[in-house]
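Heads up, one of the protein chains got dropped from this complex, but the rest are sitting where they should.
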Amino acid sequence: MIGNFLDQFWSLTFGGLSLGFIYILIALGYTMVYGVLRMINFANSEVFMIATFATVIIIRDVYNFTQTSEYATGFKLWLILGTALLASMAVAGILSVLIELIAYRRLRRMNSGVLAPLISAIGVSMVLAETMRILTDSRPVASPRAMEKKFIGKFFDADIRLDNTIIIVAAIILLTLLLAFVNRTRLGKAIRAVSMNPNASKLMGINIDGVVSITFLVGGLMTGAAGFFYVLKYENSSFSIGFELGIAAFTAAILGGIGNIKGAFYGGLSLGLLETYASFFLGTQWKAVTVFTILVVVLYTKPNGLFGEALTQTRA
Amino acid sequence: MINLRDKGAEIWEKANRPQRVAIAIGWIALAVSLPFLGGTILNTPIADYQSVLVYPIAMFVLMAIGLNIVIGKSGLLDLGYVAFFAIGAYTMGLLGTRTGLNTWEILPIGIAMAMFSGIILGVPALKLRGDYLAIITLGFGEIVRIVALNLGALGRSGGIIGIPTPPPIFGVEYAFDSHRVYYWTLLVIILLAIWMVRRLSVRRAGRAWESIRQDEDAAELMGVPTFKYKVWAFVLGASVGGAAGVFYASKTLFIAPDNFTLQISILILACVVFGGMGNIWGVIAGAVILGYLPDRIRFLSDARLLVFGLVLVIMMNLRPDGLLPRKKREKALPNKENP
Partner (left out) sequence: MKKLRLTSVAAAAALAAASLVAYAPASNAAAKTITLAFQGPLTGEEAQVGQDELAGMQYAIKLFNAKNKGKYVVKVVQADDQGDPAQAAKVAPGIASNNKIIGLVGAAYSGATIASLPFYKQRLLPMISPSATRVSITDPASPGGALGLPVFHRVVVTDRVQGPSLFKLATKGVASPKVFVVDDQSAYGVGLVDYMKPGIPAGQSAGFDSVSDKTTDWSATVSKIKTAGANVVIYTGYFPQAAVFFKQLRDSGYTGILAGGDGVLSPSFVTLAPASVLEGVRLTAGTVPLADISTKLEADFKKKMGKASGVYAAESIDAANIFLSCIAKGVSTRAAMLSCVKAFKGKSLTGAALAFDANGDVAGGAMNGFEVRGGAIKFTGPVK
C-alpha cells in the first residue's frame, strides 16, 4: 500500500492541489463575508453553481462547441477561456451582491443576529437550486471540451496536465490580486476596518453598506472564478452540485481559520490533498469521515484553525 | 406588526388558574382533534393527511423542541441534529429486528444511546468556540450517516427492513396504517418533552442556560459552570432526538441512510428559527408550518420547493425573530465586538 502510494504520490498530489485551489476560491466567498459580518454565507454554494452554468453557456452556446468539435488552440482558446472566466466572475459577483441586498441587508439593519440571515440564505439556496433544476429539466449539463487536456510535461512519474496547470497558476494570480486589494487599497482598508470594528468604522465615516456590498462582490468574484475552473477541469455541471462543494469549501475555510484569506488558502489546499490521500488509503467512502475527524483534532489543538487570525491581521 | 407572542403572554399573565387550565386544555383538544380535520381545507393533496401529521409535522415538532434546548436555550448552533434522530432509529432498527425487545423497551435504550453519543460529541466540541460548533456537529451528522451507509451490520444503503410496530399499550393497537394512533402517542411524548423543558427552564439549569446564551464569559465569571451546563443542554437535546428516532423507525418499518441526510438537520434548524428561537410555542408553530407547507402546496408540483424557499426568505425578512419570538427582556445582549 505504501509502495503504491509512493508510486502515485505526485499524480495524487497534482489532482489534490487543483481541487484544493477550487476549494480555496469558494472558501473565500464564505471567509470574506464571515470576516466582515461574522455570518455564514450559506447561499454561496449556489452562487458557485450558477457560475458553472455561466461558463457552460459561454463555451457551449456562445462559441458553439459540441462534443465532437475540434479543440480550440492559440488565440481563440485564450479568448474563449478569458470570456468564460470573466462571465462566470461577473455573474457570481452580481448575484452575490443581489443576494446580500435581498436576503441579508434588511436583517442586518435590524440587528437580528446570525441565525435569521442563515435561514434566509437557506431559502435563497433552495430557490436558486430549484430554479436551475426546472430550467435544466432536472438534468446535468456538459461543457463540451474546448481545450485539449494535454500533458505538458512530467514531474517525477506524474503527468502534468494543461488544465490543472492553468487552474493553479490562474488561482495564484487571483489570490495575489485579492491580497493586494485587501491590503493595499483604500477599499481594502475599509473592509479591514469594518471587520475589526463596525461601529467605530461607521463613526469614522465609512459607508458600511457599501463596504458590505463590496465584500460580497469580491467573495462572489472569487466563487465565480471557482465555477469557471470547476467546469474547465470537470466539464460538467448540474443544479445539485452546489451543496456538496459548498460544504467542502466551508469546511476548508474553517480548517484554515475562518475569516481570513490566508486561512482559506491553507485550508483549501489541506482539504484538497487530505481528501485525495484519504480516498486512496481508506477507500473513497470514508473520505468525509477522515476529513471531519482531522478537523476535530485540528480545532481541538488549534482552536482558531490552522492559521487562525482575523482578516484584519492579514499580512501579505 | 402585532406581536403575537406578547399578545399571547398578556392573555396568559392576566388569566387566573382555572382560565389557564382551560386555555391549555383548549389547545391540547385542538391538537388531539387534528386527525379528524382531514376533510377541511387543511387536507393535503396527494400525500396522506394523517401520515403528514405524524411525519413530518409531529416528528418535526418533537425534534424542534429538542433542538431548541441546544440552540434556543443555550445559543449553541447545532447543524447535525439528525445524527441523534438516526442513532435512535438505528437502535430501534437493530434491536427490534435482532432481539425480542419491543418499542417501549427499546425507547429508553435509544434515548440512552443518543445521550451517550451526545456526550461523545459534546465534550470535545463544546470546548471549542461557538462558531466552530456548527461545522463539527454538521460533520458528526454526516459521519453517522456514512457509517450507516458502509457498515454491513446496519444494512448499508439497503437499510433495515421489517422493523416491528409497537405492541399494544393500554389496549391501544398500533397497526402500521393507523396513523392517528401514532400521532396521538407522539402528542403525549411531545407534551412530556414540553413539560421537561418547562420544568428545567425555571430551575437552576434554565437560569444557567439563559446566562450562557446572553454572555458566556460573564456567566463563567459569576461562577456558573458553563461547560457542564452546555454539555447538559446538548445531551438533553440529543435525548429528545433519540426518542423521536426510535418511534419513527417503529412507525415506518423501514429505515435507510437516505432518511437521515443533512437536509433534515437544516430543516429542523429552520423550524426553530422560523418559529421563534427560545420560545417553545414559536418553535412548535415553526415546525408545524414548515413540516406541513411542502405537502400542502403539492398542487404546485414542480415549483413546490422553490415556493418553500421563497417563503423562508420572505418570512425571515418580515419577522427576523421568528413568528412568535421570545420576550424582549430575554433577548441576548448585542454581540460584543469580537468573540
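Going by the order they are written in, the chains are A and B; count residues from 1 in each one.
The rule we apply is simple: a contact is a pair of C-beta atoms (placed from the backbone, for glycine too) under 8 Å apart; a residue touches a chain by one contact, two chains touch by 3 or more.
Predicted model, so just to flag it, every value in this text is computed and none were measured.
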| message | Under the definition given at the start, what are the shown partners of the omitted chain? | response | A, B
| query | Where the complex has a chain not shown, which of A:L19, A:I50, A:A225 or A:V298 is the residue touching it? | reply | A:L19
| request: Sort through B:G159, B:G286 or B:P320 and give me the one touching the missing partner chain. | output: B:G159
| task | Taking the full complex into account, find the residue in B:A29, B:I46 or B:V188 that is in contact with the omitted chain. | result | B:I46
| field | Hidden partner interface residues of subunit A, rising order | value | 4, 7-8, 11-12, 15-16, 19, 67-68, 102, 106, 130, 133, 137-140, 142, 144-145, 149, 159, 161, 230, 234-236, 238, 240-241, 243-245, 275-280, 283-285, 287-288
| said: I need the residue numbers on subunit B that touch the omitted chain, in ascending order. | reply: 44, 46-52, 54-56, 149-150, 156-159, 161-162, 176-177, 179, 251-256, 258-259, 261, 295, 297-305, 307, 310, 314, 317-318
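Just so it is clear, only the chains that are shown with their structure count from here on.
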| field | Approximate Å spacing (C-alpha centroids) for the pair subunit A, subunit B | value | 33
| message | Quick check: in the complex, which residue numbers of subunit A touch subunit B? | response | 38, 40, 102-103, 106-107, 110-120, 122-127, 130-131, 134, 196-197, 199, 247, 250-251, 254, 258, 285-286, 288-289, 291-293, 295-296, 299-300, 303-304, 310
| task | Note which residues of subunit B are touching subunit A in the complex, please. | result | 71, 77, 124-125, 127-129, 131-132, 134-136, 138-140, 142-143, 146-147, 149-150, 262, 266, 269-270, 273-274, 277, 302-303, 305-306, 308-314, 316-317, 320-322, 332, 334-335, 337-339
